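Omission of a single protein chain aside, the complex is shown with its protein chains in their original locations.
Chain lettering (A and B) follows the sequence in which the chains are written, and residue indices restart at 1 in each chain.
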Amino acid sequence: MTTPVLSIRNLSVEIPTRGGVVKPVDGVSYDIAKGEILGVVGESGAGKSMAGNAVIGLLNPPAHISAGEIWLNGTRIDPLQGEAMRRLRGKEIGMIFQDPLTSLNPLLTIGDQLAETILTHLPVSRSEAEKRAVAALEEVGIPGAAERIDSYPHEFSGGMRQRVVIALALCAEPSLVIADEPTTALDVSVQAQIIALLKRLCRERGTAVMLITHDMGVIAETADRVAVMYAGRLAELGDVRDVLTAPQHPYTHGLMASTPLASLGQRRLHQIPGSMPRLTQMPDGCAFHPRCPQAQDKCRQAPSPDLADGRASCWFPMMAEAAE
Amino acid sequence: MAETSIPLSTKEHDKGRWQRFRESDFFYAFKRSPVAIVSFAVVALLVLAAVFAPLIAPTNPFDPASLNLMNGFTPPMEPNAFTQESFLMGTDDQGRDVFSTILYGMRISLFVGISAVLFAMVLGIVLGLVSGYFGGWTETIIMRIADVQLTFPSILVAMLIFGVAKGFTPVEYRDQMAIWVLILAIGLSDWVQFARVVRGATLVEKSKDYVAAARLIGRSPWAIMIRHILPNAMSPVLVIATISLALAIIAEATLSFLGVGAPPTQPSLGTLIRIGQGFLFSGEWWILFFPACTLLGLALSVNLLGDWLRDALNPRLR
Partner (left out) sequence: MNAYVSVKALTRIFDVSKPWLNRIIERRQKAFLTAVSEVDFQIEERTTYALVGESGSGKSTIGRMLVGLLRPSDGEVEVEGVNLATETNADKVAEVRSNIQMIFQDPYASLNPRWRVRDIIAEPVAARGGETEGLAERLLQQVGLHASDAGKYPHEFSGGQRQRICIARALASEPKLIVCDEPTSALDVSVQAQVLNLMSDLKDDLGLTYLLITHDLTVVRHMADRIGVLYLGRLVEEADPKVLFETPKHPYTQMLLDAAPRTDGFGREVEPSQGEIPDPINPPSGCAFHPRCPIATDLCRCDRPVQRKIGDTVVACHHAT
């Protein structure tokens, strides 16, 4: 078996707070293979971004990795610090965030930013870097790339900016791209363009992608595999089609059932009662048990099982017939 | 539908105000900052001393009956050559106990400082709210006046206002009115920063939907400004008020030192320093030294408290 591009083993992130230590990411493990798109879904606050930021070493103190390992192309990267980590970001890992303005420098032209990034990470001359910058802009579908290269970020619309960010993330030809809600701020029609672009580029280059989003539709259309997170833990991990059509974890099941499309023609939508617990008030046992329709005593006492034993981290996974 | 709600912990809102305060982030930050604790203690001590001056002070320095000219120029902690009386901080030329004059002087200083800041605060809040909420010409006029005033040092503005106001008061009332004129002058020179901060906060809060909700209900602009926007704009106002208090106390002292402030019949710390200054080179250092130290301690600790408050109320810096 080839080594995966990214391999996260038992990753935990802790934040010491006044009310005690909270664990926004708790024992998460997943791999992403070359050319694969892994979707990470979950409710707001489930720890999706926190897990992504841990990979690129962008946790804001006092948040820190408290346990686990992160491997990139067979090298362990979680102990890396400072300069080594910074070089790795950008070169080996590209990043795309929700708000394109935060990833672009408002004072530099698009061309300068692209050329700068290429020069830092690839052994090319200045003029070669500039040529590549134009090519990169053309590739992400910016019309008249040669003229627009001297524009500043604020002269672009939201969708165009996100294209520039994608060009920036991909120009050093990284092996992994982490996209944190890349289309949440965009309109549906622009979102479709951006998603199609991301898919095409990654397929052509064999880039591995971690796509963080809370939109099940985007996941279904884009990802190969999906990781469902709940309260900092991995609830379910598997092939998209399997997880979305025949979920085994009651949470995934509830999530899928509560999309309006799933209840088409019904008067009321399926709903999961209650809300995700706060990190400071985590229940004992399985974190989902207070909202779970099939919780039993075991769920209330023992933490839910490791994913290694199955697809879902649940004592009583819903098997095919139950999900139908 | 009751099944959809999982009760939140009911602990929080059963507690009294005091308990909630004790568990707040604010109090937590306070407990962990030695600077805040010390400066708060100094301010509290000085304010209490000023408030209870008549009870604490050994003599009433403004009661001519209790004065004994023979006691003049007694050095601190030494018995007077004629009367054998001894004074903690010595006496001045007229035999007034310096410790007592400081306590009474601090009353005037604090009264003027606090009143001036309150006056500036109310004026600034009203003008800031109005210009932020209504915008248009009202805003343009108010903010241009503010800009112009900012280009002059505020002590100059205060002196100007003081001079003009004094010109309008009849001579026989001048001494009585001096304190109020002082408050007016310092307050008028200081409203600008309140107005600016409140206007900024108002612009932010105005665009939030809770204000739209209140407008929809038919609340009047004043009700919205006072009941909705103002409470959310108060944190920066409190910080500025504290820092302004230190500045106002110093401004008052400066004016009084220059002889255009509190009259000698109602001396403030600044007046005391002016009086004491005359004896510095003739060896009676204590007449200047103790009032100056008190002024320094008061202004410094109020300022430190304001600085800390700014950090504590700004969640981003924490």
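Simple rule for what comes next: contacts are C-beta pairs under 8 Å (C-beta built on N, C-alpha and C of every residue); 3 or more make two chains touch, one makes a residue touch a chain.
Not measured: the values here are computed from a predicted model.
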item	value
Interface partners of the hidden chain - shown chains only, full complex considered	A, B
Chain not shown: contacting residue from B:214, B:260 or B:313	B:214
Full-complex contact with the absent chain, from A:61, A:82, A:123 or A:260	A:260
Hidden partner chain, residues of chain A it touches	43-44, 141, 157, 159-160, 187-193, 195-196, 214-218, 220-221, 240-241, 244-245, 254-256, 258-264, 267-273, 275-276
Chain B residues that touch the omitted chain in the full complex	1-2, 4-5, 7-8, 10, 12-13, 208-210, 212-219, 223, 228, 231-232
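Quick note on the criterion: only the chains that are shown with their structure count from here on.
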item	value
Centre distance in Å when chain A and chain B are each reduced to the mean of their C-alpha atoms	53
